[in-house]
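Structure, as structure tokens:
The complex appears here minus one protein chain, its other protein chains still in place.
Right after this comes chain A.
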Amino acid sequence: MTTASAPVLEIRDLSVSFPTETGTVSAVDGVSLDLAAGEIVGMVGESGCGKSVTAMSIAGLLPGSARVTGSVRLDGTQLVGARESALRRVRGREIAYIFQEPMTSLNPVLTVGRQIGEVLQVHERMSRRAARARAVELLTLVGIPSAAQRVDGYPHQLSGGMRQRVMIAMAVACGPKVLVADEPTTALDVTVQAGILHVLRDLRDRLGTSVLIITHDLGVIADIADRVVVMYAGRVVEQAPVDDLFAHPRHRYTAGLLSASPQPGRHAGTDRLTEIPGLVPVLASQPDACTFADRCPAADERCRTAAPPLEGIGGADHVAACWYPCTTAPTAAQEANR
């Protein structure tokens, strides 16, 4: 779903580093991405690749010690370096978050209705009664049965999936333009996950919310994302429409990731999973090298001495940062289709 209109969220050259005892650690290194209205962008990568730090930095949620440079524009308004009071108006109202573990994000001693209502009372200056009524509507919207009763319940009375639905209700209470969902289904069972993904898609369709969904699960990406951003060691290494990315991965890391996950119809007796040798590098700025070079089958001297730029490959909407991109690497999924 590419649109010609200006993106709702525009991230340019975003870098985040943290001072530590042993020097500065660069967690995010020059990330750029756009989120169009009503678009669902999936950000995928392994733990420690900078997905969550990128997400947190969008609305200035990182601790004060973080050094954030670059630009994050929400409908043209610069958020990097914005005053705390300005950010507070944006958070929850324009940009809302949901996180992996709903129980730690909910207050155990307040009813569900109070917690959803609080958002509305703060941002929309609603009365308590009106906020409660709206909370019931929101709970219905996210598919919670008998919402009128559940609104007076406490988080511990809800299952994990229901709690995540409450978090989503809270997040969309003020009709945000952007919803950032950081591993929203990782703690949930697959049957429950399917329901949560359904709710997110439904919200996009009905409210036009743009969604940035962060996950390590390629199945989730295949299910819900319009466009995919692949991160590795703090950098975006590839970005493409979802079909194109799975069918024609250009970056060697993306290709490796796709063939490393078991596919339907594959069994150990006849088939081996492709391993990616080595480890995700410890985050440190390597300005003059491809961060994947040490694990890459195609790497040579050039990869270790110059960082490849993120360039269009096979169309402007498919970019990859690789000196030797894959030309035709059919994925296991494609092969299984034949």
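Going forward, a residue touches a chain if its C-beta (ideal position, glycine included) is under 8 Å from a C-beta of that chain, and two chains touch if they have at least 3 such contacts; residues count from 1.
As a convention for this text, contacts and distances are computed from a predicted model.
The chain that is not shown carries the UniProt protein name "Fe(3+) ions import ATP-binding protein FbpC", picked from "Chemotaxis protein CheW", "Dehydrase", "Fe(3+) ions import ATP-binding protein FbpC" or "Polar amino acid transport system permease protein".
Across A:V220, A:C290 or A:A320, the residue that sits in touch with the chain not pictured is A:V220.
In the complete assembly, the contact with the undisplayed chain comes from A:G143, out of A:G38, A:G70 or A:G143.
Residue A:T274 is the one among A:S71, A:Q121 or A:T274 that touches the chain missing from this view. Summarising the interface, chain A meets the missing chain with residues 46-47, 143, 145, 159-162, 165, 189-195, 197-198, 216-223, 225, 242-243, 246-247, 256-258, 260-268, 271-276, 279-280, 331, 333-334, 336-337.
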